[in-house]
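Shown next, in structure tokens, is the structure this report addresses.
Yeah, one chain of the complex is gone here, protein chain that is, but the others are all in their spots.
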Amino acid sequence: MKTTSDVLIIGSGINGSAAAYYLAKSGVDVTVLEGASVIGGGGSSRNGGGVRQSGRDSRELPYVMWGIENLWPTLSEELDADTEYTQKGNLRLGKTQAHLDKLAQLAQSAGKVGLDVRMIDAMEAREINPYLSEEVAGASWCPTDGHANPLKTTLAFYRAARRLGARFYTNAIVERIEKVHGRARKVVLKNGMVFEADCIIVAAGYASRKIVNSVGIDVPMDLKVSETLVTETQPHMFDQMLGTAAADFYGHQTKDGSFVFGGSAGYDQFVRHDETTFSTPPASSLHGPCICRAVTGYFPSLEHAKIIRCWGGWTDLCADGVPVISPVDEVPGLILACAFTGHGFGSGPVVGLMLAQMARGEETVVDLSALRYDRFAAKDKKNKKAA
Amino acid sequence: MTQITDRSMRTAAFKPEADDDMLICRCEEITKGEIRRAVYEGMYEITEIRRWLRVGMGLCQGQTCTKLVQRIVAKELGVSPAQLESAAARGPVRPIEMACMGNEKGGVC
Amino acid sequence: MERYDLVIIGAGPAGLSAAIEAARCGMNIAVYDENKRPGGQLFKQIHKFFGSKEHHAKERGFHIGEELLAEADRLGVDVSLDTVVTGLYPGNEVMIKKGGQVSHVRGDTVLLAAGASENMAPFDGWTLPGVIGAGAAQTMMNLHGIRPGSRVLMLGSGNVGLVVSYQLLQAGCEVAAVVDAAPKIGGYGVHAAKLARCGVPFQLSSTIVRAKGGDHVEGAVIGRMDEHGKIIPGSETEIDCDTICIAVGLSPMNQLARMSGCRMEQNPKKGGCVPVCNEYGETSVRGLFAAGDAEGIEEASSAMIEGRIAGIACANRLGFLEDGKAKEAVESNEQALDTLRQGMFAPKNRGKQIEKTDEGFPVSQHLLVTGFLGDDEVEVYPGVTHPKGLHPVIECTQNIPCNPCQDACPHGCIHIGSFITALPAVEASAECIGCGRCVASCSGQAIFLVNEDIGGGYASVTMPYEFMPLPEKGDIGLACSRDGQAIGEAEVLDVKSVKAFDHTNLLTIRVPAELSGKARFYKAAQQ
Partner (left out) sequence: MDTSERIAVHPILGVPEKGRQVQFTYNGKTMSGCEGEPVAMALKAAGVMVHRYTKKRHEPRGIFCAIGRCTDCVMVVDGVPNIRTCVTPLAEGMDVRTQDGVTPLAGDKADKEEADGTI
């Protein structure tokens, strides 16, 4: 077993696996350590599959837009696997004036960054999606948004990286990082094994927090449960990604015809967790019914669709709602990508690409200075700065 | 000390077998050959096989093929089927119409 | 949220037995079952059960189901049918679906008694309409009165395969053959013998290579396997059939257990992945119990006792039954369970080669391969004797936990002793009065009344007969040997149908005296 490499990646989710792929592709010797028994078993496999720009914070938009323009359209070919990427737009639905105001505000700020997203009325929304209920009052419409299959995309990056010689180890639970000569260098596993590399990328979801704590770095993040359900295969209805201003559900119809919908029950941040089951939160009996009510409120004709599976995942919720994607100046050799706050899937490919660039010491394709690890400041300081 | 799993160990070429075309997952119509190839491509866990191929994710939720898949994967990896971790069980264990699941007794508070 | 002292998932033998015990202690119980009828698989079981008299032996499964239900009813247990438990959540919360509604229910104790699911064996064409599970065959013919097919090939020679094959014959289907990959018949020899004397051939070390047909089964190709499980080239033969029935074992239903987060184990002796339970059936999640096939694949008789133990344990846990009484009740049930788990087919002996019976008699290898005892072989067993006049001949040659025949004989002709798995012996000194109770009481249909000399060079043989149409006195037909071959002419001397015999008719035929040790079945002459 080889325990030294150029780059060590902690976490085999879409960010870690994509970084491994782009590194291996450029000839870098890379090893991925995954604490769970399965590859990409965390948020990467437990999300609604959105590949979207609309509804995002303007700090995220530049790289997400870059990824959708440059990586997603050819990703299936690149990885030699069907990621089921579908770019047929995103309807973010509203039922009340307050909803529409909220959507309009988001659309406006996204427009400023150059995203094609506009408000449409109920009639136009129904032209795009004839299944909408009478309750829908309007929507924001972003034609370049879409969705993909997160399970397949994550595993496709893994498979492609593995084909290129990237090494993956599962059940490799990281205990801590150790510095050598002032640089992050060693990764010590819970079982005592030590891996070494010139560069260490931490992309381990919420678990990243404890790992980087070992070298004196902290990211203000918390855990929140998010649940998703899937229906039996249904006749084809529509291709758009869906979201709502009320954030009561999101989702889409997949290539095989089933619907995947996520949503919240309102108690998501209070679900108990223990550290040994990070990848499998206890499912709650409340989410399924909640999501069903939400969905049928917008899509009454889905009432006969049968739910065959519900599952939960942990969201690594950041204090300011956007991730940390950043080299850590205080600990040379350490790169951090975490706190994706529940919307990290669609950005996975471009984040992986940029992590690879950071590891090679190159400029990233998009400037990420707004997502640095040391951006967090007290409320009053921030206000002062803004003033 | 727990053993970590090296996902790079398999390097020999994939060898087709006579019954590779036989369906294993009846719902999603996945063959033995597809499952074997997935293992060869690095999907060592039942969960990964499911996610990669949709084996056991169809109408019956794996009630028919789970043991068969386990046996095939175990054979490919050269381990006993009992050593493989089952995929997580998820509710609802029987399909429920959305209208029904959303209709909770006592209504919504 | 609704809350019960005990929530039972599954109204089969284990669930109902637990409900009965718990209700006796005054617990507030909810029982949920997804089927439209309670009783689990019992209502598909139309054969008589093995075991001890105290535990429903010689009763047909569906009658046991009716009794359990009546008892549960008397005790005021509310069985909620057509009610699906869709999930088991932290805190022993159960989500149920009934009608068009879901609801959340909590149990201070919860019992998983959801039974088993069938294993499957894939082969080329196994998805063709006409390939069905053995459970499907039972459901179709015994619940709905529909024949699964007219000529059926059975894959699997375990008890399920054997019992269902016999039921297929009773429903008026032909059974083309029983095929098994194993080199030996997996189920009870007596079940195999019932099929063999009806002429059903066994093809062991063989498997189905493919099902033939366009849009439904029109035949099958089977092949012999070498020791590595590969088909021997050139060994393929075609079998004419329109239905293929798969009976290759059961696995515990474990989705709810796995959802609950209780500790699970892969246990081949229990048939698969099961919750780790203590002696009372409690899982690693406090208050969550499991019993019956969901806890490990066994017979329905064991499931009932496991259910009782779990019911008692739940009552004790919540203070409805004091420690001393609970301990006593559990112990007596455990003894009964232990008794059922003895003999050659005990869970602990699964996969073992057994050459000799507990008494030291050789186990008939012929029976294990062909399904019937050799004419000479049968002579060594203690149930086979040749006194003058009428006497029982018991062709029971394996150590199975079963003893109703011993008590069936009012004259003490039959002796098993206190050890329930011992082979029955015919007492030479006792006198047979020809009542036939032993014949009807034998769940394995392995007891015959024989009079080797009724004069005129003839012998009489009385056999159990459970087919339609029933022959009539005076009919002339064919006497068949243990392998189902016609060996001579037979005249029906008597047909006895007594209510107490519960649909096991006693058919007495007259055969040439030299066939007295061979004639074991009767076939109407070809019309």
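Chains: A, B and C, in written order; residue numbering restarts at 1 for each.
Throughout what follows, contacts are C-beta pairs under 8 Å (C-beta built on N, C-alpha and C of every residue); 3 or more make two chains touch, one makes a residue touch a chain.
The model shown is predicted, which means the values in this text are computed figures rather than measured ones.
Summary of contacts with the chain left out: across C:I64, C:M95, C:L153 or C:A171, the touching residue is C:A171. Between the chain not shown and the residues A:D57, A:E232 or A:D268, the one that touches is A:E232. The chain that is not drawn here is touched, among residues B:T47, B:T64 or B:N103, by B:T64.
In the full complex, chain C contacts the hidden chain through residues 34, 46, 60, 117-118, 127-133, 135-137, 139-142, 144-148, 150, 170-172, 215-216, 466-468, 470, 503. Counting over the whole complex, chain A has residues 232-235, 257, 304, 306 touching the chain that is not drawn.
The omitted chain makes contact with chain B at the following residues, 23, 26-27, 29, 58-60, 63-64, 94.
We take it that only the chains that are shown with their structure count from here on.
Chain A and chain C have CA centres that are 53 Å apart. Chain A and chain B have Cα centroids lying 24 Å from one another. Remark: chain B and chain C have CA centroids separated by 32 Å (rounded to whole angstrom).
Each of the following residues of chain C touches two or more other chains: 87, 89, 95, 102, 104, 259.
For chain A, residues that reach two or more other chains under the stated contact definition are 283, 285, 289. By the touch criterion given at the top, residues 87, 89-90, 93, 95, 102, 104, 259, 261 of chain C touch chain A in their complex.
Residues of chain A touching chain B in their complex: 1, 37-39, 41, 45, 151-152, 155, 158-159, 162, 167-173, 189-193, 231-233, 256, 280, 283, 285, 288-290, 292-293, 295-296, 302-311.
Residues of chain A touching chain C in their complex: 282-285, 289.
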